[in-house]
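Left out: one protein chain. Kept in place: all the others.
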Amino acid sequence: MQTTEKTIADELREWEQRTLLPFTERRPESREVFRTQGGAALERVYTPAHVEDVDFTRDIGFPGQFPYTRGPYPTMYRAQPWTMRQIAGFGTADDTNERFRFLIAQGQTGISTDFDMPTLMGYDSDDERSEGEVGREGVAIDSVDDMLDLYAGIDLEKISVSMTINPSAWILLAMYLVTAEERGFDRKKLSGTIQNDIIKEYIAQKEWVYPPRPAMRLVRDSITYSAEHLPRYNPVNVSGYHAREAGSTAIQEVAFTLAAGIAYVEEVVKAGIDVDDFAPRLSFFFVSQIDFLEEVAKFRAARRVWGRVMKDRFGAKKPESMRLRFHCQTAGVSCTAREPLNNIARTAIEALAAVCGGAQSLHTNGYDEALSIPSEPAMKIALRTQQILADEVGVIGTIDPLGGSYAIERLTTDIEKGCFDYFAEVDKRGGTIKCIEDNFFQMELADAAYDLHRRKEAGERHIVTVTKYRDESANPHVELHHVDEAASGRQLARLRKTKETRDAAAVQAALDEIVRVAKTDENIMPATIAAVKARATGGEIIKALRPVFGTYVETPVF
Amino acid sequence: MPIKVLVAKPGLDGHDRGAKIVARALRDAGMEVVYTGLHQTPEMIVNAAIQEDVDVVGVSILSGAHMTIFPKIMTMLSEREVDDIAVVGGGVIQEDDIPKLKAIGVREIFNAEASTQDLIDGIERIVAETGRDRTRRASTGSAQGAPAR
Partner (left out) sequence: MIGHRVHRDLARAISAVENGITDYRGALAQFAAFGGPVRGDRRADVIGITGPPGAGKSTLVDRLIEGFRADDATVAVIAVDPSSPFTHGAVLGDRVRMQRHAGDPGVFIRSMASRSAGGGLAPATRDAVRLADEAGFDIVIVETVGVGQVELEIVAVADVIVVVTVPALGDGVQAIKAGLTEIADIFVVNMADRPGANASAVDLKHMVREGKRDIPVLQTIAQDGTGVSELLEVLNAKRNGDDTNAVRAVRFEVVRRARDEAVRRALATLDTHDAAAVLDRLRDHELTRNDAIDALALMLGGPAHAH
């Protein structure tokens, strides 16, 4: 039977003919296609006809309820705003401790630690490979003595502490536990997060020591140990930030991150732990890029996809296992070295996207991000930006404020679909680890990065003051973080002191024990904790295990 | 003959996005690009430059260690009598350091704002300027160090 009722799609076509066409004939649009940063073409206008496949109850629903599109909790920021967690780290433990105390005094509610490259890569400060990099991009931590000073005067039962560290994460976790123990804190009350996401290292960030399979075992051991001993601690922070910063699309950021999440869950389940015993402690980390709409949709899609993966793929029963919680950082690559104060505006918009997308914690970049590690004034403005969002803007009053927007719902559903397409491809290729070994993610990422770069150079995406509105007069001067060239010397002295005062035989025995355990399938955490307590350094532990685990060499793809 | 470039990534950090995009763009401009991989020491870079006999070494540094790494590379190139290989840099290098790097012989610094075309043009210009003839050292130097059979 022929219906005479016009559908919205009919109305849209009519509008295009009657209103749009005559208009564009007089005054054409500035571009034929408008794309998101991730490369998806945007419709001119979105209507209910564009979201016919989206079902409110099934796909959107309510906050704190499956599929968690609108948020992991039913009250969200109405209970309390997100955790404002500015990362900090430079020089020696004492230097960084001072910055932490400054940030806490300014109202920061969590702390987050950036380590220097040698610590991240498992080299001690006195290693030849560390020269020029000790305490430069983060804080140098060689032994537990350093960590004791790093968090001195901070109540570890009250303040949640995040540590951005990966291939050597299990050692730093051990140091954190020994620190807590020696200062008399209860392990069960420790809250915080360690990044410990080795998969994205092979995909994007490229900080690695061992090959993927032994590295996965170390992650597994730290997750299972935490499941048993650290009820409030997040032992892995599955991260998409780095892939996106390296040039991935928004879909790839979510898809690769959740594919990594799937691999960790499989690994731990294989070790005989029930999924609901550890999945609630998995946490995630995404970037908030400058493309506001796409980013809000991305955060919503990530929650929905993870909810479905946990429920359908792993048969999780607890709601806590299905709700994705994430930390967010504004995009370092979106910041420019030219006219750096403009970065304050970029960062504010990115932070707003994170908040509209329902982030649990947030780091806002300093305006000097493209130039150096942040100065104190830059960090203060970045923190104030978050405080303005929480206390002045008014977006905390209603949950998922952009939910129901035709555009946002369409983009959310498209990103979700893109993720499941990737999962199918990854499964077909033999799983996440196999895909890393075969360079699948790396090649997808390299292609996307090159494409983004070409689109930028072709003028499709502009960067104000760099590719447009360029002002050739001198760059306004901003005071940068001053690299303390003496810090490395001070750190070497600290390390010498630790090495001189410890019991060398006990250290050797502890290292031998780690090597023994590494060759078995026992959990490596207890032996590592014992070694750290005996004042073995991170570099020593990493080195002792190289003969057992091997060293990773990448096959670069372009 | 194609220009041959070594794209080198020293330091412990893994920020290879720029280096790889550069490698790909130079290839698309018809150059032969040798990529070293991550985490290279200055000695590894110089050895690769010699063995590959490149016209230009492009060093990408984002770790802040450029004032440690560039001087080592320049000294080693000169010690091994291959200082006709041009060295350029890129990455995050603070304005104040650029004159210091040029003073020790680094030919050009391409910061994050440089387009790939700037880079291609820059490298072509440098190679034309040096007019480097790879056979230049043909008859200089003694046979010292030649292998004993």
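For clarity, chains are labelled A and B in written order, and residue numbers in each chain start from 1.
In this text, a residue touches a chain if its C-beta (ideal position, glycine included) is under 8 Å from a C-beta of that chain, and two chains touch if they have at least 3 such contacts.
Just so you know, these numbers come straight off a predicted model, no measurement behind them.
Though it is not drawn, the left-out chain touches A, B in the full complex.
Annotation: of B:A23, B:M74, B:V106 or B:L119, B:A23 touches the absent chain (contact as defined above). Check A:T57, A:T501 or A:T555 against the missing chain and you find that the one touching it is A:T555. Check B:N47, B:Q94, B:N111 or B:T130 against the missing chain and you find that the one touching it is B:N47.
The chain not displayed touches chain B at residues 1-2, 4, 23-24, 26-37, 40, 43-44, 47-48, 50-53, 80-82, 133-135, 137-149. Chain A meets the missing chain through residues 211, 438, 550, 553-556, 558.
The rule is simple: only the chains that are shown with their structure count from here on.
One finds 33 Å separating the Cα centroids of chain A and chain B. The touching residues of chain A, when paired with chain B in their complex, are 117-118, 120-121, 123, 129-133, 136-137, 201, 205-208, 245-247, 336-338, 370-372, 446, 449-450, 453, 457, 466, 475, 480, 483, 553-554, 556, 558.
Within the complex formed with chain A, the residues of chain B that make contact are 11-17, 20-21, 23-24, 27, 35, 37-39, 41, 63-65, 67-69, 92, 94-95, 111-113, 115-117.
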